[in-house]
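Every protein chain but one is kept in place in this view of the complex.
Moving on, here comes subunit A:
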Amino acid sequence: MGNIFDILGPVMVGPSSSHTAGAVRIGMVARQLFGRQPEKAEVILHGSFAATGKGHGTDRALIAGLLGMMPDDMRIPDSYEVAKDMGMDFVMKNKNIKGAHPNTAQIIMEAEGVPQMKIQAHSIGGGRICVCKLDGIDVNFSGESCTLIIRNVDEPGRIMEVAAALSKAEINVATMQVFRDKRGGTAVMVVETDQVIPQSAIDELESKPGIIRVKFLDPNGSV
């Protein structure tokens, strides 16, 4: 269990920490991972999110997050209108996602000049979330710490390169997870760090052979 401000708090727009505040966080983390505001988003609600999402404002909360709002933003109930003003097109669908957690949303984001991104995340209560799929690959992170996400070719030496680059930038690794779709296919490294990773280190990683894409999520940064 967290600190006393997880008990007395958060300050949030109602009515539900899991279905509203958590949904805002899912949208927010998706936006941070995408690196910018999507021009087009497709949002899929599953399970309890689909069944009670409308009454809980889950739909509006997810869009609010994609627009960069925090869980206490008073504009959350009006996020559909804000999306129009800010030039973000979106569709909202209910769909059963096999085997997914009851409070799951899937978001596909598009913008000109950048590859499409698809994330799946679920809300675990108290406004906290877990990102569980990134472009079809299973992952598992909360977005509460600095998180480095690297897509690379599944071949020997890639993990060492990443570790070396982080070491050079004096970044301490808190946790590290490695996933892949198949042997020799695409792999994903999720590295949670104690420090914010400087852009120079991200650029260096991105230039290495075998590294496909690098994303850095700073929970206190703005996108």
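Here is the rule we go by: contacts are C-beta pairs under 8 Å (C-beta built on N, C-alpha and C of every residue); 3 or more make two chains touch, one makes a residue touch a chain; residues count from 1.
Keep this in mind: contacts and distances are computed from a predicted model.
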Hidden chain of the complex, named as in its UniProt record, picked from "NAD(P)/FAD-dependent oxidoreductase", "L-serine dehydratase", "ATP synthase subunit a" or "ABC-2 type transport system ATP-binding protein": "L-serine dehydratase"
Touch with the omitted chain, as defined above, among A:55, A:136 or A:221: A:55
Contacting the left-out chain in the complete assembly, out of A:10, A:115, A:136 or A:221: A:10
For subunit A, residues in touch with the removed chain: 1, 3-18, 20-21, 48, 51-52, 54-57, 60, 72, 74, 76-77, 125-127
